[in-house]
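Dropping the structure in here first, questions after.
Every protein chain except one is present and positioned as in the full complex.
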Amino acid sequence: MSRRKAIIQYFSQGWMMIALFVILLLPLIIGIALTCKSGPIFRLCGLDELLFSSIWKPTGGQFGFLPFILSSLYVTILSFIFSAPVCILAAIYLTQFASKRLISFMLPVIDILAGIPSVVYGMWGILIVVPFVGESLAPFFNVNSSGYTILSGGIVLAVMCIPYVLNMLIESFKTVPNGLVEATLSLGATKWESIKHSVLRKCSTGIISAFGLGLAKAFGETLAVMMVVGNVVQISGNPLEAGYPLPALIANNYGEMLSIPMYDSALMLASLILLVIVMLINLFFRYLIYKTQKR
Amino acid sequence: MKQDNAIEIHNLNVCVDDQRILKNINLQIPSHKITVLLGPSGCGKTTLLRSLNRLTDLYKELKVTGQIFIDGEDILKPRNDIYEIRQKMGLLSQKPYPLPLSIYKNVTYGIKLKGVKDKKLLDYNVEKRLQEVGLWDEVKDRLHSSPDTLSIGQQQRLCLARGLAVKPRLILADEPTSALDPHSSKTIEDLFKKLKDQYTIVVVTHILRQAKRLADHAVFMHFGEVIEQGSPDEMFSNPQSPELKKYLIDGN
Partner (left out) sequence: MRRRKRIEELFFKILTGLACYSLILVLGYIILIIFKKGINMLTLDMIITAPTGGYYYGGEGGVLNAIMGSLYIAIGATVIAMIFGVPAALFINSHLQHKPRMQGFIRYLLDALWGIPSIVYGAFGFMVMIMMGMSASLLAGIITVAFLITPIVIRTFDEVLCTIPRGLHEAALSLGSTRTQLAFKVLWKQGFSGFITAVLLAFGRGIGDAASVLFTAGYTDLVPQYLDEPAATLPLAIFFQLGSPIPEVRNRAYAAGIILTVIVLIISVSARLMSRKFSKTNLN
């Protein structure tokens, strides 16, 4: 090999390694940086106070994240309740009952829907969901509501997550070998019994993982939720009240972040909480998927 | 002596779009014998086997016409009790597909579908069927563990036991030994020979030696057609058609 070739070889190999290394270190770097930046607030109050206090007065130096964490959980769980049954039923239909034409039409459509920006879903939420909740649903329950509520957030999130979760479910169902379905059928099972006993059972981890990853995505989603959820700091069990999820807190206040003491630190902590929760969920369910794929 | 037939096939055609996979199959399968469907890959023998218990229903692009009589009933007629028809046949596929359930529940799966709930009857069946396939001693201590821990050969025997549990009259086997090592293959073959007293067995294979070892009645297929059939001794020592002659030369 000539000298020039050797140098090219040396550099391109080095470049590949550095690139991969940098990317893999990224979550660690982000985590460490956010921890450092949120350091000052820990000197002000302890972690338990930050996480479990419900008093949020940045100007008074009081930072209780509880309302935000609860709001986030609330919209996420609502979105899960709305989307999960639809997703699993639709995935069963598409992979088991539907014609080849329908599924080959639906797969790209689902892909495309998963790629539509969240702001567009948010816009749809403002156009349809908010008026529906405010003008039809709330009066039905004799509640006065603007429509910018936890419920609206949950609905918009559910619709956003459906293509994402559906995609993973279909992937998972497709891995079930035909032979297994044939085996149950030849033992006298009906088509539905066969789905219940072979497909759903075989894919149980796949299903759980798809839902888990969907939850993580919903938990971190920012703009679409923020546009319809009302953004009021309060703790309420009523889904027709406004809420204020964590991502919305970060997104709404970056402007004032530098003018109020400790505020930037608090927001970085909010990002850190978000990162840690989402990363943990992701790592756990991805691990489940890898475990089952190996077998 | 009049020979009774377990299956009679009249003018069976299977098409995908314009392509005919099976062309005018007319076939009688004698009961309590091992019938071997022999032929090169892609000749339609697996499709023929699948038509017998209407697994062809799963593939909507397949068009099946003709008649298949089992117990004097044409099973290809549109009907609702296809599940009961399928319970008359045990299927053994190329690879073992144990259900994602325990060994015990694998065997009882088909019986439970029939509505049997009696624990004693289930226990009895599990022991009897596993003994029939010679698996009982190997697994009796771990009946409630997952079949994933069994070897491929054991899994295949478990699948056979599972099929026998629904008291079929026929066993349909689609290249049942192709994923197995020679020793496990021999176990399965010996089992077939033992089981033919009680069951009618149809085996699909492309291995000539296996066909010679097993067959009481041999059927040679080529490009979707039945070329020759008859007793294996006659057929293999004195082939009539050029296709079979060539296959015999290549196969040896």
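Points to keep in mind about this one:
Order of writing sets the chain letters: A and B. Residues in each chain are counted from 1.
Everything that follows uses one rule, which is that a residue touches a chain if its C-beta (ideal position, glycine included) is under 8 Å from a C-beta of that chain, and two chains touch if they have at least 3 such contacts.
These numbers come from a predicted model, not from an experiment.
From the options A:Leu50, A:Leu70 or A:Ala90, the residue with contact to the chain not on display is A:Ala90. Among A:Cys45, A:Leu66, A:Ile126 or A:Ile208, only A:Ile126 touches the chain that is left out of the view. Residue-wise, the contact with the chain that is not shown comes from B:Asp81, picked out of B:Asp18, B:Asp81, B:Asp137 or B:Asp197.
In the full complex, subunit A touches the omitted chain through residues 9, 12-13, 15-17, 19-20, 22-24, 26-27, 30, 33-34, 37, 85-86, 89-90, 92-94, 96-98, 106, 108-109, 111-113, 115-124, 126-128, 159, 162-163, 166, 190-193, 195, 213, 216-217, 219-223, 227, 247, 250-251, 254, 258, 267-268, 271, 274-275, 278-279, 281-283, 286-287, 290.
Going forward, only the chains that are shown with their structure count from here on.
Across the interface of their complex, subunit A is touched by residues 53, 55, 58, 60-61, 83-84, 86-87, 89-91, 93-95, 97, 99-101, 109-110, 113-114, 148, 159, 162-163, 166, 172 of subunit B.
Looking at the complex, you find that subunit A touches subunit B at residues 99-100, 177-190, 193, 197-198, 201-202, 295.
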